[in-house]
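Note that one protein chain of the assembly has been removed; the remaining protein chains are unaltered in position.
After this line comes chain A, so read on.
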Amino acid sequence: MRLTTTTSYSSIIDSERSALAIDVRNLTKKYKNGKVANDHLSLQVDRGTIFGLLGPNGAGKTTLVLQILGLLAPTSGSIYVEGIDVISNPEKVKPLAGYMPQTRIAMRNLEVDRALYITGRLRGQSHEQARKQSEGLLEMLDLTEHRKQFLDRLSGGLLRVAAMGMALMGDPHLVVLDEPTNELDPVRRRMVWDVILGLQDYYKHPVTCLLVTHNVLEAERIVERVAIIDKGKVAAIGTPGELKSQLGDEVRLEVVIKPDVLTEEIALKVEETLHDFGRVIPFRQGQYAVFVPRVGVGSATDKILGALDVLVDDFRLSPPSLEDVYIHVTGSKIELEDEQ
């Protein structure tokens, strides 16, 4: 696929920063109502990587993404995308970026295939390029049987997939996907992750994917680097492995209490017992994660199971997940969608 824009970029590309796909430094966004959405935030994203942006609702992720795309003016700081100064040249970034917003999508009264085709044409593709790519994407995203349906009549999940197709039209070098797996069934969710993993092969050039998601457990399998955003700042950044190592040499022991024996009194007793063995995070009613030192995990497990005895319905041992890092870093419980 060929970049369809005819704009000359050589004069506006900062050669020092062009090695990075995204270079954000000291970015602050303060709204008129005084709310600080991004607070001296800095992050760098290497070209051709899948970069995850995690964080609780209201952490400033979408605000950050909108500024990276040149759709929102920052209060201070700098943003470069593929070496282009986004603040001075917001229009120059648009031919390079495909964006799938989290909120409503446009063209709701148009058929799926027509929405894809028109998006391609508006992104500068010829009739043949847009026709060919929209046909290919309908097949790749398993939308062929829904191609003549109006976007407005699609289920929430299919609408997300169609919106993703619109973001992939053209020849983007940066693809920004905001919650691409919301409302998707497990089969389509897997398909979406596969498509993201295959972006480099699809476009036949390095494509950077900025992935905003709550679906931490699944995203963990595909992201190469992650930034956890909290209260407008980068609370942690690194590869999933680097972030998980922040939790130290710990193992996650998940304990599930039988629902029929669970009372407030029992819950208190369970938490007290578990606290003797390590840091405890209750993540659902009657479900607890205890982070116990790797050394001696066997005897700790025996003791816990012995102490709780008949109350335990199930338990599992696993290395810490990105979700655990998230909870550790933000100190809050992630709004888990359906990661289980």
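Some observations on this one:
The rule is simple: a contact is a pair of C-beta atoms (placed from the backbone, for glycine too) under 8 Å apart; a residue touches a chain by one contact, two chains touch by 3 or more; residues count from 1.
The criterion applied here is as follows: contacts and distances are computed from a predicted model.
Hidden chain, UniProt protein name from the list "Raffinose/stachyose/melibiose transport system permease protein", "Cytochrome c oxidase subunit 2", "non-specific serine/threonine protein kinase" or "ABC-2 type transporter": "ABC-2 type transporter". Touching the missing chain, out of A:107, A:222 or A:305, is residue A:107. Among A:122, A:197, A:268 or A:317, only A:122 touches the chain that is left out of the view. Shown as candidates are A:36, A:71 or A:237; the residue that touches the absent chain is A:71.
Remark: the residues of chain A touching the chain excluded from display are 5, 31, 66, 69-73, 90-91, 94-95, 97, 99, 101, 103-110, 114, 118-119, 121-124, 166.
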